[in-house]
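Have a look at this one before I ask anything.
Note that this complex is displayed minus one protein chain, with the remaining chains in position.
For clarity, chains are labelled A, B and C in written order, and residue numbers in each chain start from 1.
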Amino acid sequence: MSIHDTRSAELEATWRDPPGLRGVLSAVNHKTIGRRFIVTAFSFFVAAGILAGLMRLQLMHPGNTVLGPDRYAQIFTMHGTTMMFLFAVPVMQAVAVYVVPLMIGARSIAFPRLNAYAFWIYLFGGVMLYGAFLLNVGPDAGWFAYVPLSGPAYSPGKRVDFWAQMITFTELSGLLEAVIQITTIFKLRAPGMTLNRLPLYVWSVLVTNFMILFAMPAVMLSSTALIMDRLVGTHFYNPAEGGDVLLWQHLFWFFGHPEVYFIFVPALGFMSTIIATFSRRQIFGYTAMVVALIATAFLAFGLWVHHMFATNLPELGKSFFTAVSMMIAIPSAVQIFCWLATLKTGRLVMEVPLHFVLAFFFILVVGGLTGVMLAAVPLDLQVHDTYFVVAHFHYVLIGGAVFPLVGAFYYWFPKVTGRMLSGVLGRWHFWLFFAGFNLTFFPMHVLGLLGMPRRVYTYPADPGWGALNLLSTVGDWITGVSFLLFALNVWRALARGMPAGANPWGAPTLEWATSSPPHAANFPRVPLVRGVAPLWLAEPYAGHVRGLADTQREVLATTVLDAAPDHRMIMPTPTIWPFLSAVATTMLFIGSIFTPWAVVWGTVPVAVALVAWFWPTRAETAEHLALEKRP
Amino acid sequence: MSGLPLAAFLDTPPLGELSQDALRAAGPQAAATLALWWPTLALCSAVLLGILIALGYALATSGRAVRSAPGDLSSLANREPGLVRAVSVGVALSTVALLGLVAASAATDRKLASLDTAGALQVHVIAHQWWWEFEYLDADVTRRFVTANELHLPVGRAVELVLDADDVIHSLWIPNLAGKRDLIPGHTQTLRLRADRAGVYRGQCAEYCGYQHANMALRVVAEEPGAFTAWADRMRAPAAAPATPLAQQGRAIFENGTCAMCHTVSGTPAAAKHAPDLTHLASRRRLAAETLENTHDLLARWISRPNALKPGVYMPDQAYSESDVQALTAYLETLK
Amino acid sequence: MITLESSLICTCVRAPLRARRAWPAALLLLHALAASAVDAEWPMASGDYANTRYSTLADIDTSNVGTLAEAFAFDTGVERGQEAAPIVVGGTLYLLTAWPNVLYALDLTRPGAAVKWKFEPHPAPRAQGEACCDVVTRGIAYADGTVFMVTLDGQAIAVDAATGAERWRTPLADVAHGETVTMAPLVVKDRMLVGNSGGEMGVRGWLTALDTHTGAVAWRAYSTGPDRDVLINHSRYAPFYPTDRGTDLGVATWPPEAWKRGGGGAWGFVSYDPALDLLYYGTANPGPWNPEQRAGDNKWTSGVFARRPGDGTAAWFYQWSPHDRHDYDGINEMMLLDLDWQGARREVLVHPDRNGYVYVLDRKNGEVLAADPFVTVNTSTGVDLKTGRLQYDPGKDPRAGLTIRNVCPAAPGAKDWQPSAYSPRTGLLYLPHQHLCHDAQTYTTSYIAGTPFLGVTAQMNGMAGTSRGAFTAWDPLARRARWTLPEVFPVWSGALATAGDLVFYGTLDGWFKAVDARSGKPLWQQQTGSGIIGQPMAYRGPDGREYVAIMSGVGGWAGAVSSGCLDRRDGTAALGFVGAMKDLPMPEVKTGVLHVYALP
Partner (left out) sequence: MRCPELACLALIVCLAGCERETRHFTADVPGPAYPGPRAQTGTVAGRAENPYARNAYAVNEGKRLFRWYNCNGCHAEGGGGMGVPLMDAEWRYGDRPVDVFTSIHDGRPDGMPAFGGRVTDDQIWRLAAYVRAIEGRVASATAPNRDDSLQEAKPETRRAGQ
């Protein structure tokens, strides 16, 4: 039974983005914003990858002089900053912006205008940072920006200010997205999608966004304090006037460690989604998986100090943070064993997304195990801040997040574009990436053990690090080639890929119920859900929601636990004001890099834009009233 | 353990000949860490192998399907006790292994903290951008002396390094002897270690500290107590007056020019504290925190164009005449 | 020329020069009587060898002081802080100004005390940049028809008292290495005693004796270094405490070489006991201020030496502040008193130190009889009378890179150089002093010859709950304060006690005050137009009347904010003193003026 019917054209017109340039700037449809978000994040990924290539070029030989210390410092700072703040966290939220409403059977994301605003803020923050970088104002104190090196005394000029203000941009965007996505998941699920029928990916997004809500304020606080130290001469981090340089590290890592899990937890959702689809069975141990996700989120807040073991701690503190750091491996172990069980008992469809997911079992496990080693204080004190750690977190982040993410890209690409990616090129991409990645980063474990510290722009020949570094650079080139193939694959698919159809993979979740690319309203008829894998049921839906307006962006809000119909509400229409508000906010943020008074005069345009944004029009109000029905 | 076979392939120097790796211990701290490292590595490797075997087994024994195949939701209806058992055993084993590692780590921690430091040599280490200052402490203050970038230690005697940072955060790491410890402005720390094996070890700053972080290394010379005492006595002696006219001319340039604004040469009016103590520069093997070999030519280049060799270093470039460079070099080479 | 230039440019003093007051009619009643009594004279800065600053003159007393009026005034034309005491000998008043150290002789027998002669030594201008705390001098000495003075750049000069002709001149200090001289020399027999300043510049402190006839250096006793330099001859050296015994402690209590730049100048007043034939003087702070750069006790700084004037050998030494942490120079005056101490007559030395304690020492051997805090002290917990050692509070110890807050007393101490007075009639000490605390951050500093060698950034504040300045009467026998007069600003002038049971002192905001020596009741005050940091003295004029004289002219360390036109937005200026002196008014009168008061 099709969910399309004759009214879908009218509905399409209601939910479509307006045409023209103004329409482009006014778009609020979550799929449009999600696509832009994903493309932007991948653009930053490419930029950071190019920077990584430059670093590998410099480190290819001992005593190389391709890059000087100044340029190298900016590049490694930009690489880390981009990857962590402009790619990894945003891309996870970006995918959620696109996928979550589809997966839960909603017509829209909650707060669509705010969603657009969050995207523009993110985009402007990233563009500002790269603009600064190209003007030789790129931050150079590391992505962690430890004070006092990043403080006013040792980082003159505006380089670090741009970095700190980029934090403000991306964290503002991230926090808004967290609110939007939590609300979406709690209130906009299709009727019948009770919490225990929530797809595991949506669970992971929910858990991630709660973590973001708790962790991001710490880094906004610390970076704002840094800006104030640098701009108006406060003394948050000046020990001479009562501040403390370690305060920065505590605040930063209180955010920074959970941040790794912002990236990792959604990837676990990708894993569960893809494994389930390509095993043709439900994930074994749904409840255990959900509990493991939540446990990971809790534990993630208890181990930030393992980034700071070398600053010295009391013995009891060391043992506590060691224990927590190791214990967080247990929820991961639960999930890994459940996936193995699922794979063992499933019937596997060996498609490209599954390849990327299977790579996780090698790469992430290696990264996780080196993480366990790093949790042991004595071992950490030897390998902390060496290439061992560089290897470790690339194994965790690339194995644990990028491989599943790329898998998810192959998985959802047909849904987003309506076209299939080439499986052959995909396999080439996968194997070259897998080989190149391991060749790049595995030698770094050894380099770290051999004593090579991180963040060095050059190294001497004596300690014998040259051969492994060369190997690593070659690996980086192979990885680069693999991503060129990826780009080729995407280009080919967009140009002349096979049409995908609604559900090319035979997947069980709701996003595959609608057309590819999806209808502007997602679901012309909103389904009533009756299981955790509805499309695999013989009778997928218990029925459809009726009575939602076609001429208005009307959606059905449901209750938090049981997704029982709660009330109808009208989502806002496209408007340019989120864009203009973001422009005004950007002016305020960039202005306040140069003068604290920008915070004062900058609020005027922001206030004007926000008032305009929320100003009700007569026509809208009248239409809303017209739709009101007596009970 | 004598190290990875890989090390030979990699051309790393033998232990005690300017090695810098965490896999070969020359003292009890590094040895205790290695004693934790190898079992941990073995255990982790076993876990990895176990998971890969499990994955291989799962892939080998599971069925195959095509894209169009329908999903199977029978697992929702049927309990899967075999899987529950397997997963439970896996998780339990993981937990036990992790608890074992926590215990081993804590025990190693205690062991590291319990190094007997009775009669320890105390050295005050001050990290600067981008060099190391070592002040050898002594209850008799007249026996204290200061040197830079080359840390000599007596074999078999505990050493307590009192750590301070002058500017930004640095981290002292001598992998053959002990794990690292950060030097943080406003927080004095200590690092206790002992070298049990004579030799030369390389150490390096391990916390990013600015442009020349890469060239902030140190040389640790662990020597027999007799040799150490002789070295310390040499270090305590003020600089001898230069004998040759060229060196004397160099000394005049040194003391009346820019050098004395930052450097100290004990026994002369040069007593500034912002750069390495040069009283016994010629006895050190390398220049500029292990950046350059201490040769005549490199020294001459270093004193006139340091920023060409270590860009960003605080030592200024100078337009010395060739004769001035020769005189200064001649003087510096007398500072044995 | 330079003075003129700076006066043109240093425009922060806006008040125009006021016309000097008309000479009071009282002067017209001048008697032609030549004073002959000894009490008529004030031949050295401190009045007498015992440093009591007590005048036996009693014409002006508590009953009539209210009518005290200015007899005459003399404008020196010199702008910087005037710390010097005038001296009066044989109907002539001699006066040394701050840099450029002009020596005036004023004929007291002539109306208006006309200038008899003027001697300009032309010291090196460079010295102005080497003097830590304004370009002051603290006075001169007279002996055998000769006036002895020292210029800021350290030239000891003997000037014929009658003609103002230079007899000899001996350069003593090395200005290029930061040495200056600000102290008032003392003449004992045929020795002129001069000590150097420069503890902030890494000098090596010394006290030098010159032959008064030829200007030749008789001996020089350093405050650091080997015993032969310090003039310690162990057969004749007997300190009371074991910690001061030992060979070459001036080297052994320093890290290698540090003693060569270890400070310990001798810029305070020297006392002399003719009966014991011993000189007493304090040594200044060790250098640099950062104590971590000079581990050890840092002998012989921040202590007191008893020396024999003939050959300069030390008799004993006691260290007020071993391994000084807070710039507690030990140079404050040593008052040589004979007190009935716990039932027995003892020859003692009373010394209010910068570290906040009034010390009573047996001046024959250096035994500490008492050491009692006269202000709130938190840098130490007391003095162990058994070992004689100051008990520091480690919580206030400076540490490189750290800021230590609320260090009390601050770097200028509870009482700086400003000399106190002692009245045998009341048995009280009169202490001009301050209640300041500082916040200080320590850092490693380089020795660069001729530049400051500090390693501390400090910033001072008034002590909480009390006034910044105070004038305290201290009972050395009861070991407690009798009364204290609060003052807005640190009392940076010396004190004078007279047999009329009056005590005189001046304030940084320009008041010259007389108070009842017994009760502390304020009896009289007069505004001089510029802050007073000088030393009051009394003499009997040729007309037989008692006069009280004081130099006004704001400056010194405390007043540098005004005299140096420093910027008050920076509390760390003037080594941190500006932090506590931001509200010090600019003087109405810009130049230093001698004010002389008498009964009408």
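We take it that a residue touches a chain if its C-beta (ideal position, glycine included) is under 8 Å from a C-beta of that chain, and two chains touch if they have at least 3 such contacts.
Owing to the predicted nature of the structure, the values given are computational and were not obtained by experimental measurement.
Chemist: The complex has one chain that is not drawn here; which of the drawn chains does it touch?
Modeler: So, spelled out: the chain left out of view touches A, B, C.
Chemist: Given that one chain is not shown, which residue among C:Glu41, C:Asp61, C:Glu79 or C:Glu130 touches it?
Modeler: C:Glu130
Chemist: Can you say which of A:Pro152, A:Gly174 or A:Pro527 touches the chain missing from this structure?
Modeler: That would be A:Pro152, which touches the missing chain.
Chemist: Among C:Thr212, C:Thr445 or C:Thr472, which one touches the chain that has been omitted from the display?
Modeler: C:Thr445
Chemist: Considering the whole complex, which of A:Arg230, A:Arg280 or A:His392 touches the chain not shown?
Modeler: A:Arg230
Chemist: One chain is left out of this view; which of C:Thr403, C:Thr507, C:Ser562 or C:Thr591 touches it in the full complex?
Modeler: C:Thr403
Chemist: Touching residues of chain C against the unshown chain: what are they?
Modeler: Residue positions of chain C that touch the missing chain: 2, 5-6, 9-12, 125-132, 200, 403, 439-441, 443, 445-446, 448, 450-454, 457-459, 560, 564-575, 578-579.
Chemist: Considering the whole complex rather than only what is displayed, give the residues of chain B touching the chain that is not shown.
Modeler: Answer for chain B: residues 185, 211, 256-258, 260-262, 274, 305, 307-308, 311-314, 316-318 touch the chain left out.
Chemist: Give me the chain A residues in contact with the hidden chain, please.
Modeler: With respect to the unshown chain, the touching residues of chain A are 70, 132, 135-137, 148, 151-154, 156-159, 229-233, 235, 238-241, 594-595.
Everything below uses one rule, namely that only the chains that are shown with their structure count from here on.
Chemist: Using the average of all C-alpha atoms in each chain as its centre, how far is it in Å between chain A and chain C?
Modeler: So the centroids are 71 Å from each other.
Chemist: Would you pick out the residues of chain C that each touch at least 2 other chains?
Modeler: 401-402
Chemist: Residues of chain B that contact two or more other chains, please.
Modeler: Where chain B meets two or more other chains at a single residue, that happens at 185-186.
Chemist: If you look only at chain A, which of its residues touch chain C in the complex?
Modeler: My answer: residues 239-242.
Chemist: Quick check: in the complex, which residue numbers of chain C touch chain A?
Modeler: Per the stated touch rule, the residues are 401-403, 441.
Chemist: Across the complex, what residues on chain B touch chain A?
Modeler: Within the complex, chain B touches chain A at residues 4, 6-7, 9-13, 18-23, 30, 32-33, 36-37, 40-41, 44, 47-48, 51-52, 54-55, 57-59, 61-76, 80, 83-84, 86-87, 90-91, 94-95, 98, 101-102, 104-106, 108-110, 112-113, 167-169, 171, 173, 175, 178-182, 184-187, 189, 202, 204-215, 217, 290, 311-312.
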